[in-house]
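Only one protein chain is missing from this complex, and each of the others stays in its spot.
== chain A ==
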Amino acid sequence: MEIWRLPISASQRGKLISAGYTSLSSLSSLSPSDLARELKVSEAEAMGILKAASHSRGAETSNASCSILDGAQSAWDMLHDEESLIHITTSSADLDNILGGGIHCKEVTEIGGVPGIGKTQLGMQIAVNVQIPHDFGGLSGKAIYIDTEGSFMVERAFQIAEACIEDMSEYNRFLRKDFQECKINMKPEDILENIFYFRICSYTEQIALINYLDKFISEHKDVKVVVVDSVTFHFRQDFDDMALRTRVLSGMALKLMNLAKKFSLAVVLLNQATIKHTEGSFQLALALGDSWSHTCTNRIVLYWNGNERYAYIDKSPSLRSASAAYSVTARGIRNSSSSCKRIKMM
């Protein structure tokens, strides 16, 4: 709709057009005082113009809706939204770097590797780091940890939480000017309390829990990450019908993806490694087959390179493939540095 249709006086219309406003949308983001200054009219008059403009715009949108579907967004808006999202740090700057800032919210990230590479460690670290308060650049959220293998160790999570709080107070000291009253009231116990821990003993339980998550998260809106450690374990037995397994798995992945979008949270799925037999040669690959590899937005493979642990971005729509070294220390996941040998707890 154009300016000349607005129910305003001819002189006002003339002023608007000579100032360069030809369409209603160009008026949409203006404040009355800005408009008044630009048109050299009184503020009350500018207010009147804007009111008339917004009124006829309202009529227009109700007549012919501009967006086809509710909730549809332009790519520009989505980019804007994405930039304002906070990522969950992994506590290793190198790893965060290749991940574009950390684990992304609204996305499903799969992390896989051989036993002992640090999948569970990374999972616990993320469940702790999601709780870093806003003042420290965190999400100040809670975590859901779904343990299918029984590898979650409370004592280890406690250590990681302790180290995380120590790091935050260190950080606090450097930035005292900005955060005068920024006291850390967190205790490791609080961090553990904010991890909702579910232990799963069969795949039926796993599916039931993931169906239930929607309700659970609606009641606990501050949940910002769901970690499944591992998504694989119960699906590697009892499935003679592989087509059925694929259907069940992709149904589950879809639900998780919906959760991620709906509640703007990060979903982290840990996967095991397996040996794939193709054309007479054996190759290391992540478990659950080819169709599963389509279901996750991001896929990160953890592997050994000599004596160092590395993470590699195997698949991501927005990140370039890159690898970075990390290490598992007594304090949790940290940057790898050959000069600083891993600290032993003993």
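Here is the rule we use: a residue touches a chain if its C-beta (ideal position, glycine included) is under 8 Å from a C-beta of that chain, and two chains touch if they have at least 3 such contacts; residues count from 1.
To be clear about the criterion, contacts and distances are computed from a predicted model.
What is the missing chain called in its UniProt entry, if the choices are "Vacuolar sorting protein 9 domain isoform 3", "Terpenoid cyclases/protein prenyltransferase alpha-alpha toroid", "DNA replication complex GINS protein PSF3" or "RecA family profile 1 domain-containing protein"?
The missing chain's protein name, per its UniProt entry, is "RecA family profile 1 domain-containing protein".
Write down which of A:L30, A:L209, A:M257 or A:L319 is the residue touching the left-out chain.
Of the listed residues, the one touching the omitted chain is A:L209.
I'm checking contacts with the chain that's been left out. Which of A:G14, A:G137 or A:G150 qualifies?
Considering the complete complex, A:G150 is the one touching the chain left out.
Since one chain isn't shown, list which residues of chain A touch it in the complete complex.
On the side of chain A, residues 114-116, 120-121, 144, 149-157, 189, 192-193, 195-199, 201-202, 208-209, 212, 216, 232-234, 236-238, 272-275, 277, 282, 284, 304, 307, 330, 342, 344-346 touch the unshown chain.
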